[in-house]
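The structure under discussion appears below in the form of structure tokens.
Note that one protein chain is taken out, while the other chains of the complex remain in position.
So that you can tell them apart, the chains are marked A, B and C in the order they are listed, and the count of residues begins at 1 in each.
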């Protein structure tokens, strides 16, 4: 059966990384030579093996490894540096009910599913059938909890859920669906938006103000990696210069008797 | 009873933020005037109120709000931009067993406790009594799950646990306790280290190599906030220039029969 | 006589910096105590003196020191990190003829004047009289070359010069004056624009394309300072998160017989 628990990642020289399913069969190609999957299946995770004089380590494939090195992509994905921060800002924890649109390749869906645990729920919408199918395949491979409800439709046509704790938008025109998202969120619920351009940020900010959201933050995250050399410590020559801008907001209402508060 | 569920955050003009416990009594000071806690206790989270012509919103205090605006600090804390990424890289999810040293003010402990949920465990070590007491108070206030075991001692004197999934080190000389951490981790388990200086990164990298860890990444995270103005979108004038360097590694063993693999 | 050559900068503990004119008289206040200007006038630049047990150094005030610590500001200035890069991209060297609008406090004008030298010329336009007067005072204090022509008017009303090598625009709506700037530049001449917001970048890019400019680059520069401590090397806690976006372009013409090139 497909599951993250049957996956291993081989790490080796020159930053080599490869994810393998140990319930499959055959051989795995390495930079030099190859290795039997059956051999790997018997190897304890955390131990090493050698092929043609090169040493490799076999590790359990964790959620990060799965998203970065195993999950099939046909779309830009939400990268871990943003995904982890988004999840924290949306207050995603065990038991939470969270919505998402669009699903894309399902990278962030996998992460949300893992975070909310067996008693939480992830409701994810993707209008394009090819991505919907790809994401379902990626989620089936990961298969940690049966807590994801997938829809092959656009949230422009409505969101089935109500009183969600949080919603994440990774669509081209988030300003066009804020009404639907607001309807699906509980009062005070968290909204997260990821867009690649400054023009989209501006357009989203205008719409958020009009749609009953209190904007908490607009930000971007830069991750800078260093070469792993203690005697010559320095950042890597190239870094990712941009993935996207993050917007965080919370659903508010001005209808209430709060305004009549006597001093 | 103290609990995150009894906390609210008041947000208002000029980035005003204040966390209030609605089971307490008395009045809360605002930039202009003050508001009764009892009034706030009856107000639905997500709604607004006005004091002296200024409009405020009352929101449920989420984990981020608690760490940033409520938790008492006597130490540098692990900030959310690093904390969320560390948690992802250490594969912290519901049910995991994770160790931490030192506890400090308990900011990251609170976050770990929330992430691992009721079936997970967080074992946290702090040698200085004043921080130990402070962190216990901060955890009691948060009080989501009874899943944190606190020790008022240094891990130099040993770690009680075995076969932990992950360990996080936020101590001045992480290179001096790698043997203890290695003994507490399962094979393939995740190690995360946070240090503020490049000298510490170099020293830790040397020790990691000698202590049976495979170093995955050295990195730093920059969060850049933008002013919330759609017509004049631009980053804020000042940003946090540095909090710390992150090191991620996994426990490995070269003892195994992996090396005898026939091609 | 006022001149940069009569200025010194006192540097001392806790990043203390103060610019002094040694042709003036009286005393200079320090963190502890004060020092006679006449005493400083006799001191060789590069040497130290002690006041109340604290050691200070007296250095010649260089152009950077003058801009950062002496020049009076009533406007946002072009900072050295951007100014030096702008100058390079505009190919500002001895003998060049360069235009600027608006002058502002004159920080970049001072720098341009120094770079183009005695045989170059800087033509600078400022429509607001208070800034015009301030910049003139700042330039008089600096007084290295008599090569700056100042106008108290907006370039919307026309630019006097023709065939300039380069033009720098630091105005709120650069897109409204591109025609004038194009008229003042030689064919192939360099244009530099500094704007603080993304909206202005977008608007400028649209206008540049329509106005006969070839856009070379849009960029921003981040300067990250480190604490000067070899045993605990680390960036400063706070950094400047944003000053402005830079746009570089060159004046082009499609009228020519270049299009009829036979292959």
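The rule is short, and it goes like this: a residue touches a chain if its C-beta (ideal position, glycine included) is under 8 Å from a C-beta of that chain, and two chains touch if they have at least 3 such contacts.
All figures in this text were calculated on a predicted structure; none of them were measured in a lab.
From the set C:151, C:168 or C:245, the residue in touch with the chain omitted from the display is C:245, counting the whole complex.
Checked against the full complex, the one of C:180, C:202 or C:243 touching the unshown chain is C:202. When the whole complex is considered, the residue among C:22, C:71, C:87 or C:107 that touches the unshown chain is C:87. In the complete complex, the residue from B:138, B:202 or B:243 that touches the missing chain is B:202. In the full complex, chain C makes contact with the omitted chain through residues 11, 33, 35, 39, 43-52, 57-60, 62-64, 80-81, 83-85, 87-89, 91, 93-95, 111, 114-115, 117-118, 186-190, 198, 201-203, 205-206, 214-231, 233, 245, 250-256, 258-259, 261, 263.
Residues of chain B that touch the chain left out of view are 198-199, 201-202.
Along chain A, the points of touch with the absent chain fall at residues 196-199, 224-225, 231-242.
Here is the rule we go by: only the chains that are shown with their structure count from here on.
The chain with its CA mean position farthest from that of chain A is C.
Inter-chain contacts peak for the pair A-B. One simple way to say how far apart two chains are is to compare their mean CA positions; for chain A and chain C this gives 44 Å. Chain centres here are Cα averages; for chain A and chain B they lie 20 Å apart. For chain A, residues touching at least two other chains, in rising order: 198, 201-202.
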